[in-house]
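For this depiction, one protein chain was excluded, whereas all remaining protein chains were kept in their positions.
Letters A and B mark the chains in the order given here, with residues in each chain numbered from 1 onward.
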Amino acid sequence: MSQPEAPVAPHRALGLTDAEYELILEKLGREPNAVELSMFSLMWSEHCAYKHSKKLLGQLPVEGPYLLLGPGENAGAVDVGDGLAIAFKVESHNHPSAVEPFQGAATGVGGILRDIFAVGARPIAVLDSLRFGELDSARSRYLLEHAVAGIGHYGNSIGVPTIGGELYFEGPYEQNCLVNAMALGIAEHDRLIRSAATGPGNVLILFGALTGRDGIGGASVLASAELGDADADKRPTVQIGDPFAEKKLMECSLELLDRELLVSLQDLGAAGLTSSSSEMASKGGLGLDIHVDRVPLREPGMEPFEIMVSESQERMLCVVEPHRVDDVIAVCEKWETTATAIGEVTDSGRLRVLSGGDVVGDMPVEALVDDCPLYDLAPEKPSAPIYPAPRRTLESDDPAAILPALLRSANIADRRPVFEQYDCVVQSRTVRRPDEADAAVLLLPSPADGGARAAIAVSIDGSGRRVACDPYRGTVEAVLECAANLACVGAEPLGLTNCLNFGNPEKPHIAWQLSESVRGMADACRALDVPVVGGNVSLYNEGPEGPIYPTPVVGMVGRLPDAARAGRLGFAVEGDAIAFAGPFQPSLPGSELAKLRGEALPDGLPEVDVLVVRRTQETIRDAVRRGELRSAHDVAEGGLAVALAECCLAAGHGAQVDFRGVGPSGERLAELLFGEGPGGFVLSGPRPALAALAREIQLTFVGVVGAPGDALELSLDDDATLSWPLAELREARASGLAEHIGA
Amino acid sequence: MKFGVLRFPGTCDEVDAQLACERVGEAVILWHGDRDLQGVDAIVVPGGFSYGDYLRVGAIARFAPIMESVVEYARAGGIVLGICNGFQVLCEAGLLPGALLPNKSLRFVCRQVDLVVERGGTRFTNACTEGERLSIPAKHTTGCWYAPPALHERVEANGQVLLRYAPGESFNGSLADVAGVCNEAGNVFGLMPHPEHAVDPLTGSVDGLKLFQSIHDHIAAHVAA
Partner (left out) sequence: MSQRYRVLVRPKAGILDPQGQAVERALPALGFKGVANVHVGRLIELDVDDASHLPAMCEKLLANPLIEDYEIVDAAPHAVS
């Protein structure tokens, strides 16, 4: 075998530790050459191997009655009835987006879509979770504008609606923004395909775009190290996406699957051919021979290692029985998609890279995929606060001024300037568009028995600042919030995907955040009986200014049996009763108001009785399903007063609400109006229906929709009232983001 | 009656258009590479990003083999409805007057807009009344309709403007708030908003159904005995 000299740049330049390098020597039985070293450095990077998180993730519950595909496949999938499955997953693209936000966000969407059709599901929706620094920073405005444009460009061009998301602005994300993209797809159960390569002698076909130098070294260089001042030089390693190419690739893949021409399918993402091929081989317990000289190239003169690690977008790998290869090529030609046989499945258990007949790389598959050392974290609760207090931006203590200020604040203001850049109707499934309800709702196909058309609901919810206050309880809150959003539209959660965005886990205080957060997620999922179907971890999100807030992001999919009864959030009918429901214990520390007041983060959040919250969610969900409620809205940022304002503005009707009994002013009032916490809901509907609910859950009647019809009026003690014309609240909410985004 | 809905590489809303057509008749998908129109009674050129919007929106799709047949069909008086990207393709193909420029905001916008029916009683609007408001989603980056002054004058004078954005509703800056225009002969019609996304009460307004109903009713009334 030819032995090219090992590169002058040692293993360390590629992100491997000395101990890891020694292990590679042991596994190979010799020094790795350039091709092998670059492949190991990628497969053993944090991004591919989950070195610091895999042990923790084992805590998460992964079983459930609706589970069809669990963690480990390209995407997870749940049963939604009628022989149908919904595949879904969330993934991060944080570091590329910080360097080149348009392409970083676009390729993030492209990558997650490929994961969906790689399991045989047609993509039907995208959601995105975005976090940037405060909007007074030009850099954050730049990142926001371009990331949103990139998501819109990719999703709109490929014909998949972007139906939901979340957007937050906090100082600790200034240097390390977060771009997490979630996608869903639909497939019949028996069409779901796995990625394991099987059948020695079968042919490996690469199809899609040509291979160039995009993103070379992206995985290990960007995602496994903190971003330093030299990151401008990393721009050449960012991938460029082409949604038109992916549209053709998607239709081609779905047709190949429809015609049952494939043994297995895998998309190429981080670490390109290296990770896809080794994972396919590993899952099948087999080996692969890859002929890099057969890979169609966009750039002349690419070396074997470059071809193996290139992250050129819009490419897929499939395993095909030899007698079907011609049919596969024909389908690809129809879709103007290049397809080339580049290798064979073998029973050697080794991944061999060949060029012009010479073996230029030869590694045991197990060594690449399974033998990466996994590290224990050394968590230690920090003895001093890690994060500076937010900057004070609100001077007034008058509730009359606080509500408009909260509505105008970047974390609460109307997201219309963002979501209007996304096509939310293509594919004709969208029952609830952004801003109509707490979760997005998508039609399922008409059932065979001709009954009511069912729907799925989906929400993506993360938390940063509150998880920083209390990694365990903050994460439990995030999971509860996601389930609450589903309940408000009448959906039962079926499964959850998550993205864990944290700083450098080798630092004890970050390890503590990560361990506590995963523990919280595991406990919350078990308490709600919602399994984790898959997810993603993004570590090393920190820079010289410090780490990001610990940010678990949760995407949940649920089902509702009758789309016509999907819940809404607006106070739709004047005269309806308004009620607050649930075991809601509002508190100000860690809230949006506390942030506007520049208060330091509290150490810890109040305890929550998860089972009572679950019971409340289920009861509300069932009432929505029976059509008894006119509206249901989960109380989140800004507390009750903000939730009430949102309900008024959504439907254009005012409300008269009673806050007597708590004192006309002062902290107690501020706590009740603007305090936050899980388990709170604002409901509206005919009074008898709400009264019936009061027998099952904590519920208090507080007011009436309308009267006044054009203002939100709160009655306080001593005949005091707080009143805001809807026009004032609308203007505050509408301008919060719009003035920073620019028309 | 049977609709034929075109599909180019990059088309996104063809299945949606097919579903809408199927509420009033039958509908088949016609592949860009074929020339056979399969004897359909009306053609729909749907929305999306045909050929990635490369070079100019609709510029490459207009040369597809299927479009050669569609041009012939239109010249012979056949019914052709162009939606969004379809409108762009028909303008490039010279079957409709004017051109579509980038939205004045330069951004993609997806928003439910109110349209006003300028002329009822046409092949595409006989199920509507003049002055009626239709609530229909619009979603595009390049929807600002433009025609040089002389051409614009002729289009208005001939009554070729069938739909306008209601005052204040347009986000793309179209000349005279033009949302949809037809050719002089009145058999080809293009509009930027998406009527196929306003046909199902479960997903929003059903005002868009009227356009498909109009086409159906026109065909039904003109079937040779």
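In this section, a residue touches a chain if its C-beta (ideal position, glycine included) is under 8 Å from a C-beta of that chain, and two chains touch if they have at least 3 such contacts.
Values in this document were obtained by computation on a predicted structure and should not be read as measured data.
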Among displayed chains, the one left out touches B
Using the touch definition up top, pick the residue from B:L101, B:A166 or B:V206 that touches the left-out chain. B:L101
Would you write out the residues of chain B that touch the absent chain, in ascending order? 55-56, 59, 63, 92, 98-99, 101-106, 144, 146-148, 173
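Throughout what follows, only the chains that are shown with their structure count from here on.
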Which bits of chain A are touching chain B when the two form their complex? 149, 152-153, 156-159, 242-244, 247-248, 335-336, 419-431, 433, 443, 453, 563-564, 743
Within the complex, chain A is touched by chain B residues 9-13, 15-16, 19, 48-49, 51-54, 105, 107-111, 137, 139, 194, 196-197, 200, 202-204
